[in-house]
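Yeah, one chain of the complex is gone here, protein chain that is, but the others are all in their spots.
== chain A ==
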Amino acid sequence: MTTAAAATDSPTPVAPDITENNLQPFFVLHQASSQKSNKKSSRTAKTRRRIDLSPSLTKSVENLEVEKADEGVDHGYVNKRMEAFESVWSKMESTIKDVLRNLNIGVFNEIQRWVHESFNTIKSFGTPSFPEATQPFPVVKDATSKQVFTGLVLTKNMEFVDDLLTFEELGLHLKSQGYHVANLSSLDFSVKNGIGGCLRSLLRQLVMVTLDAHDISVLATWYREQGNCNNPVVIIIDDLERCCGKVLSDFIIMLSEWVFKIPVILIMGVATTLDALRNTLPSNVLHHLCPCKFILGSPSERMDAIVKAVLVKQCSGFRIGHKVAVFMRNYFVSQDGTITSFIRALKIACAQHFSMEPLSFILLRFLLEEDSQVLQGENYGLPPEVLLERAFDLPSYRNKIAERNFDTLFHGLSELKKLQNQWSTVLLCMHEAGKCDKIQLLDLFCEALDPESGILRVSDTRKGLQKDSTVSPSNKDMHKKYASLQKGGFICQAIRKVRDLPAMQLCTLLKGWEKHTVDIPEIHDKVKELLSLVKFEDSKSLKRDLIEMSKRPASWSHLNLEKDSKAASEKAARLAEFMVGKYMQPLECIAFHEVVCFKNVDKLQAALIGDPRRRIQVDLLEFHNIIQCSCCRRHGNTLLPSMHDSSIMHTLAQEHGDLINLHDWYQSFKMVILSSSDKGKHRLKHSPSPKKRKVTTEPAKLSEAAIQARFCKAVTELQITGIIRMPSKRRPDYAQRVVLGL
C-alpha cells in the first residue's frame, strides 16, 4: 500500500518488460509478494499516523475529506472495516437464503413426495434381471414403462436468474434425502455440443468421472454397481425455455429408453406457461413424458419476505436511506426486475458504506454487543479522540449541544437502536394492515423512510401530546395528524383499510399487531385492550347469531352489531395513526444515523449501472470539464485546435446523419486544427505558459501527412469505442455513425 502512495510522484510507472507483454495473449504480471506480513507491519505505521492525526482536529472539513481518503491507506483500519463488512454481509446473505428456502420449503417437500411416489411406480414395473442389467444397451419394454416422470416447476418469473438458487437448493434438498441429483442448465443443451454435452455434465456430477466417450451405459453400470439402486436419479434442468429443443428431445428419448434400467426422474423449470413444453418438444417426445405441475411463490412474495427480514427487522444493523431505497425500488420495478440484482445492489451499498464511512465499524461491535466499553477500546485502529471528534461532527449531530464524551455517544446510539426497533414494529403493523389491500412492503418501506414526511408526522404528534398528555389522543388531534400523512400514500391507504375492516379480519389483524408490538408496552397494551373488545363483541355476536337463528327477523340487533364493529375498527385505525405519528421516526431524522445508514445514492447508481453509451460520449463532448484544462474552455460552439482530436471528430460527426462523408469530415477536421494559426497568435498574448505556446504555433507547419495521420488515429479511436463503423464495401466513402444521440 505504501508503494501506492509513493507511485503518485512518478507519472506513469511502466516496467520496461510490459511492452513485450503487450502482444502476449496473456501473461503472469507478478506472483504474490511474500509480504503478506504487510498487514502486520502496518501496526507501526498506525502509531505514526496517530501522532500525525492529533493536530488535524483543527483542520477544516476539506482537509478532513482528503485525510479520510488518505487514511484508507492504513491497513489495520481498513481491515477492521473489511471485517465488519464481511460479518454484516454474511449475516444478510444467510438471512436472505434462509428466507427464500423457507418460502420454497412447502413446494420442495411436495416435489420430494412426488419423486418418491414416481420412483415406486417405476419399481413396480419390475427390475431388470442380471443379464439384462449388465448388457450395454437398453431393455425394450412396453410403452408404459418407457414413460419419464417429469416435474414441471412453474417459476412465475421470466427472470430465470432469480431461480438459479431455487433449483440449486431443490437439488440439495433432494440430495439430503439420499437421491442422486444432477443439476443441468440450458448451457448443457447447446446445439454445438449436442447430446454429448449434457451426458458429460451428467456423468461428471453423478459418476464423478470425466470421460472422452460419453455413453449412458456408463451411468447404467454405475447405477447397478454402487448399490445405488434404492434411490432414484433426479435430473434438474433450470430453464426449459432456453434449452435447444432438438438436443432436449434426443435426451428425453434416450432417457425413456433407459428408464427401466436407470430410474430417472426429470424436473424442469418453466418460466412462462405449460405451453412452453409443447413449443419446445415435438409430440412424439411429449408422450414419453408423464408430467406433474408445481408452482413456486411469486417474485413479489419473495421480495416482501426479503425486505422484511433484511431491511425492516434488525438483521445486521446495516440500513439504507430513503433515496437509496427509492432508487433500489425503482430499479427493481422498472429497470432490472430481478431480485438477484436487488440483492446485489444491497451488497454494493453495504460495501460502499464500509469503505466510505469512517465510523461504520462501530455498527458491528456496538449494535450487536451492546456494550459501551466496546466503543472505547482501541481496537479500531483509530484513536479514541478522533473517533469522538468524527462522531460529533456527523451532520445529524453537528447542531446539538451536549457534553461530547463516550457516554453521550453511547446513549445516542442506544436511542438510535431503540427508535429503529420501534419504527420497524410500526412498519410491520402497517404491512399487516395493508396486506389485504395488496400493498407491497417495499412501497411502505420507502414511504416510511422518507425523512420529510417523517418530520411532519413526528412534530404533529408532539403538538398533540402537549395538548393532551393522556396518551390516548383526542379525536380532533387525530384528524389533524391524519391530514399530515401523505395523502394517497401507502401508509394512509393501509390505515384507511383498517377503518373498513369487518370484525373477523380486524381480529386477525389485531392478533398480528399483538405479536409485533411486544417490545413497545404502550402500544401492546392498547392492542390487547382493543383485542379483548373485539373478542368480546365477537362472542357476543356469535351468541346473537344463535338467538337470531331462533327468532327472526331481528334487524335492530343486526344494525347494532354493525355499529359495534365499526366502532372497533375506527379505534384500531386511530391506534394505527397514533403509532405512525409517535413511533415511526424515520432513520434519517435520528442523531448518529450515519453510522448505520447508507445514503449516497449517486455512488450506488454509478457502481451498479455503468452507462458506457452515454458516459463515453460525454467524455468526448465535454472533455475539457473532466480534464480541467484552461485552454479548451469552449467559447460557444467553436472547436479549438487544442482539443483532443477524437473530441473534435466526435463533435464534428454530430453534424452528420447516420452516414458521415469521409471527405467532408476530413476537410472540416483539417479546418479546425489549422484554424489556430491566426487565432492561436491572438490567444498567445494571454496564455504565456510555454506548453500552450508550443501547441498554438505548431499547427502552422503541420504537414498533410500529419493531419491525415491524426485523422486516421481519431477514427480508429472512435471505432474502438464503437461510436462509428468503418465504411462498408457498398458505401466506401462513408463511415457509419452507430451511436446517435446520448
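The rule is short, and it goes like this: a contact is a pair of C-beta atoms (placed from the backbone, for glycine too) under 8 Å apart; a residue touches a chain by one contact, two chains touch by 3 or more; residues count from 1.
In the analysis below, contacts and distances are computed from a predicted model.
Q: If you look up the hidden chain in UniProt, what protein name do you find among "Translocon-associated protein subunit beta", "BHLH domain-containing protein", "Origin recognition complex subunit 2" or "Protein YIPF"?
A: Missing chain, per its UniProt entry: "Origin recognition complex subunit 2".
Q: Of the residues A:N330, A:N405 or A:S728, which one touches the chain left out of the display?
A: Answering carefully, the residue with contact to the hidden chain is A:S728.
Q: Looking at the whole complex, which of A:A276, A:C290 or A:I616 touches the chain that is not displayed?
A: Checking the options A:A276, A:C290 or A:I616, the one contacting the hidden chain is A:I616.
Q: Among A:I105, A:I295, A:A402 or A:I626, which residue is in contact with the omitted chain in the full complex?
A: With A:I105, A:I295, A:A402 or A:I626 as choices, the missing chain is touched by A:I626.
Q: In the whole complex, what residues of chain A lie against the chain that is missing from view?
A: So the residues of chain A touching the unseen chain are 1, 3-4, 7-8, 11-15, 18, 21-36, 38, 69-70, 72-73, 78, 81-82, 85, 89, 159-161, 164, 187, 192, 204, 210, 336, 338, 340-341, 344, 347-348, 351, 354-356, 606-610, 612-613, 615-617, 619-620, 623, 626-629, 632, 642-646, 656-659, 661-664, 666-667, 691, 695, 703-706, 708-713, 715-717, 719-723, 725-728, 730, 732-733, 735-736, 738-741.
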